[in-house]
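Just one protein chain is left out here, and the rest sit where they should.
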Amino acid sequence: MKPAPFEYHAPDTIDEVCALLAEYGDEAKVLAGGQSLVPMLALRLTRFEHLVDVNRVGELAGVARENGTLVVRAGTRQRVMERDASIEAAVPLLARATPLIGHFQIRNRGTVGGSLAHADPASEYPAVAVALGAEMELAGRNGARRRVGADDFFVGTWTTAAEPDELLVAARFPVWPAPSGFAIEEVARRHGDFALAGVACAVTSGRAGIALFGVGSMPVRALAAEQALVAGASATDVAHAAVAELEPPTDVHASASTRLRIARHLVERAVTRAQEDLSAAG
Amino acid sequence: MSLSTAGRFVGQSVKRREDPRLLTGHGRYVDDIVIPGMLHCTFVRSDAARGRIVRVDVDAARALDGVIAVLTADDLNPHAGTMQPTMLLTTPGAPLRPLAATDVRFVGEPIVLVVAESRYLAEDAAELVEIEIESEPAVIDVERALDADVPIVHPELGTNLGAEMAFPIAPELEALLQGENVVKRTFRQQRHTPVPMETRGVVVEYEPAAGELHAWMSTQNPHEAKHAMARVTGVPAHLVRVEGHDVGGGFGQKFFTPREELVVALAARRLGRTLKWIEDRRENLIASNHARADVAHCTFAHDADGRLTGSYIDHIEDAGSFPIGATGGAGALVGLLFTGPYKCPVASLRTRAVWTNTCGRGAYRGPWMFETVAREQMVDAAARAIGIDPLEWRRRNVVPTAELPYTLPTGLPLDMVSPSETLEQAVEIIGYDAFRVEQRRAFAEEGRLLGVGLGLYVEPSTGMMDPMGTETAVVRVNPTGQVTVALGTGSHGQGIETTMAQVVAEELGIDYDDVTIVQGDSSVTAYGRGTGGSGTAVIAGNSCRNACAIVRTKAIEIAAHLMEAAPDDLEIVDAQIAVRGTPTRSVAWAEVARIAHLETARLPDGMEVGLEATATFKAPAFSWSNACHACTVEVDRATGVVTILRYVVSEDCGVMINPMIVEGQVAGGVVQGIGGTLYEHFIYDDDGNPLTTTFMDYLLPTTTEVPTIEYGHVETPAPTPGGHKGMGEGGAIGSPPAIFNAVADALALVGATIDHTPLSPDVIFAALG
Partner (left out) sequence: MLPVEMTVNGGRRRGVVEPRRTLADYLREDCALTGTHLGCEHGVCGACTVFLDGEAVRSCLLFAVQADGSEVTTIEGLGGADGALSPVQDAFREEHGLQCGFCTPGFVVSVTALLAENSAPSETEVREALSGNLCRCTGYQGIVRAVQRAAEESR
C-alpha cells in the first residue's frame, strides 16, 4: 500500500503556494496535515502529479484575536485548539469539537484549515464554522484575497467554493457575545470515528446557530430549527424542525433512518445543553 | 485465588522472556528480514466475484523500469505441485490453484504476481496490468447457495455443498420436537475476520546450486509451512527451511499455509531470486481467510419443569470459495457440541458447509464457537419463552459436577470440568441478583434498558485429530548446565518462550533464567503441530515434561555415580543434585552437565555421552476446559448504542502455568468477541464486492469500547501430567453470546428481540421499532 509517484513542492510563502496551484491546476494538491489525504494516496484512491506541502509556510500558522473575531490561520494544528485556553474562552465550540476529531496523534498533525478545506460532510469543524457563521479567507494569485461565508464555502462532499488556484489561509470565527451557550454532540461507531450524526449548536439572546454533520453531502445548517429556537420552541420541537428536510446517506456504518433518528436526538440534547451552558454563562 | 498446585515456577506470573526485545523495537518480524538482492512482490487480484478471464495484458507492467518479472498463471501453475496447505486435515475441499487462470471465484483472488526492485515499483507495475473479466452472476447469499437456480462456485465439483454431516432423528426426539414446550429460533452470525496486527508475509530465498529453499514467514506453524512449500515447489522437504521469528498475532489465520505464501515460494523457485511479499491491510481484509458467517436453526424441547429433553440444530457455515484447512470441519463440532454443558437425553443435528463466491473461510480462535453462540442465545430465548430467568434455566440443566463423567447426546464424553462452579462464581462476582433489582429500578424510574447476559461453555481442547495432538521436545543441557529446549511451535503472542521455560525449570529443578526455548524454526526443531487449537500447554508442555524426565534421570544417575549414592536417594533442588535430607552431600547440576560432555571418563560404565533427550507427548482425545462469561450492558434507546458496563469471566483451565498469561489470553479473546458482537462485519454487496476494505470501515474495538475484565478461577486439574487444559481460544467462545444475551435481556424489557449480529445501531433500532 504505497502512494504513486508525485513531484514534491515545499514553498515558504502563500504567494508561492498560489503560484504553484495556478501553474499545475488540477494536477496539484495542497498537502497540509495529510491525515486524510495521505491515506487516500496510499490506497491509490486518488493521485496528483504535484503535492504542494504548506507545512513550511510560516504565515499559515497561529491564532490571533482581531476585535470580535478569532482568526485561526489554516496551518494551525488541531491540537492547538484543545490546548490553548484562550480558544476555549473565545470560541468554545472549537475547543469542544476538537477532542472528537480522530485521535490525539491525528490532531498533532492535522490542521484546522486542512479539515475545513477537505470538507468531509461528517467532520466537526465545518459544522462548527457553519453554526457560528465563520468566514473562510482565501488567497489567490498575485496576493488576491477574498472571504467566503461558511454557508457558501461548503458546496458538496469534499467540495468547497475555493477555486483550484486558491488556498484557504484562515478561518475567521466570530466571538459570540456574552452570554452565549454552546454544545457539540455526536454519535460515532467508536470513539474517534467519523460521526454517524452530529450537531453543533450555539445560542445567545435573539440568535441561534445549528449545524448538523454526517447527515448530508455537507454540513447542514438548520435554519428553521434556529428560528424555532430563537422563538422559544422546546428542544424537542427544535429537533423535529432540524431533521425535517434531512436526507442522510446510507453506508456500511448506518442507514439513513438510523442517522436521522440519532440526529433528532442529538439536536434535542445539544439544544438543551447549549441552553444550560447559556444559563451558566449568564 | 488459591493455587494449590503452584510450584517454584509453574503457577507463578513470571514476567515474559519475550518482552524486553519486543518493548524496545528489537523484535524480528518477517518484514524486518532483509536479504541482499531481495526483490519485492505484489499481487494483482480479481475485482469480480465470479467470471471468465478474457484477457491478461502484462506488457506495460513488464516494461516498467525496476520490474523484474510479471508472472501469470501460465508462468507458474504448470510448475506447481499440490496446493494442499496442510497434512493435518485431509478432507477433500475446494480445487485450489496458485493463480487464477481462466476464471475467478471471489473478489481478491490473485491473478498476477509482480516482482520488482521495491514495493513501490511493484505497486506501480500492478496498476499497469490490464485484466479483462467477463463477470457472471455470483453466489453470495449462503442461505440461497443450495437452491437449484444458483450458479455453481466450483464447476469441477458440480455442487455448492462442500460438506455435510447429519445424524438421524430418533423417533423419540421427533415426538419431543413436535410436542409441548418446544422453542424454535434461528440465529445468524455475521462474517468477520481474524485481523492480526501484523499482516501475513514471507521472504523466500532459493539457492539453485544447493537446491535449498529458505523461507522466513509470519506463521503459527513452521513445519507445516515447510512441507507445504516442498509440495508446491518440488524442492524436497529436507532441503526446505522455514523460520518464523516474532509473529505479530495469528488467531488461526497463520495456522495453515495460505495460497499467496505458496505462490511466492513457487515464484522464488522458478526465478531463483529472493522474494519478499508483505500483505497489505487491504489484502488482509479482502483475501486472508474470513471466519464465522454461520446460520443455525435451533430447536429445544423441555419438560414441564423447564428441563431440556431434546435438541436439534440445523447449521450452515459459509465456506467461501477457497476455505483453508478443512471444509466443514468446524461445522461438525458445532453439531456435536451444541448441547454443551447441559444435560440432554436425546439430540440430533445436521451441519452443512456451503461454497460461495466470497473469500474462503479459515480458522479463527475457536473455529467451532457457533455451537456456544447458538446454544447460549437459544438458552436465553428458551428461558424467556417458558417464563424462567436464564440463570435459573442454566441451574436446572447444567451437568452437576457430581454426575460427571457425562456422555453428551452426540456421544462425546465430558469429564473433569466445572461448568456449574464457574456459573455460580461468575454470577456471584457480577452480583446477578442485585443487578436484577437495579435493572428493574432503572427501567421503572428512568426508562433505561439495562441487561445481563451469560455465556457458559465447555471446550474440547486438543487431541482429537492425529497429528494435532502430538508434539516433540528436545531438551538439551549445555556443558555449562544451561538448557536449550527446541520445540516445533510457532509462538505468536502466547509467550511460549516463557511458559515452556517455566515448565522445564520446574521439572529439572534449575533456575528459570537458565532455560531458553528455541522454536519457530523448522531446521532446528523436531516436526511439530505448530501453535494453535489451544494446544501448547498440554501438548508441548508435556512433551517438555517427558523429555525432562529422561534428562533428570540421567543427571541423577551421573550424580549418584559421582557421589557413590543410590539414585533413588537423590533429588534436584535449586540446581544442586543432593541426597534427600542431606543437602550438604550434593553435586552441582552444572558440574554434572560439564562431566556429561567434557569428562566422559567419569560417567558410569557404558553411559552415553552428553545430556539431552527427545520426547513426545500424545494428548488424549479431549482435555475439556470450561468457563462462564457474564456481562452487563446498557442499550441507549435514543442512539442505538450498546455500552458494556461490567464483564466477568470465571474459567477453569486446570493448573495454570502462568496466571498472568492465562488472564491475558482470556482478555484478548473476550475483546475479539466484543468486536465480533458489536462492531466487526465484513460486508459484501449483492454482487460480491467487498465494502469494508480498510480499518475505517472494518471496525476493531479500541480502548474506549472495552471494559475492565474481572476474572475468577476454578481449578480442576486435567488427568494429564501437569494438570493443564487448553485455554487460548475460550475467551472468544464465551463472549459473543454473553454480550448478545445481555443486549437481548435489556431489549426484552420493552418486548424487543434480536437474532443476528453485529449489534449496531441499525440492528438495535430495527428491534426497538
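Order of writing sets the labels: A and B. Residues in every chain begin at 1.
FYI, a contact is a pair of C-beta atoms (placed from the backbone, for glycine too) under 8 Å apart; a residue touches a chain by one contact, two chains touch by 3 or more.
From a predicted model like this one, the values you see are computed outputs, not experimental measurements.
Undergrad: Give me the visible chains that the unshown chain touches, in label order.
TA: A, B
Undergrad: Based on the whole complex, identify which of B:51, B:93 or B:196 touches the chain you can't see.
TA: Result: among the candidates, B:196 touches the missing chain.
Undergrad: Which is it among A:75, A:102 or A:209 that touches the chain not included here?
TA: If we include the chain that is not displayed, A:102 is the one touching it.
Undergrad: In the full complex, which of B:50, B:259, B:281 or B:315 touches the chain missing from this view?
TA: Spelled out, the listed residue whose C-beta touches the missing chain is B:281.
Undergrad: Spell out, residue by residue, where the missing chain touches subunit B.
TA: 15-16, 18-20, 22-29, 31-32, 34, 120, 195-199, 246-249, 251, 280-281, 492-495, 660-661, 663-664, 667-672, 694-696, 700, 702-704, 706, 708-709, 731
Undergrad: Determine and list the subunit A residues touching the chain excluded from the picture.
TA: The missing chain touches subunit A at positions 1-8, 10, 31, 34-35, 38-39, 41-43, 51, 53, 55, 79, 99, 102-106, 108-109, 190-192.
Criterion: only the chains that are shown with their structure count from here on.
Undergrad: Just how far, in Å, is the C-alpha centre of subunit B from the one of subunit A?
TA: 44
Undergrad: How about subunit A: which of its residues touch subunit B in the complex?
TA: Per the stated touch rule, the residues are 1-5, 39, 43-44, 187, 189-194, 196, 252-255, 257-258, 261-262, 265-266, 269.
Undergrad: Which part of subunit B faces subunit A closely enough to touch in the complex?
TA: 119-120, 123-124, 127, 280-282, 638-641, 679, 681, 683, 691-692, 694, 696-697, 699, 701-702, 704-705, 760-762, 765
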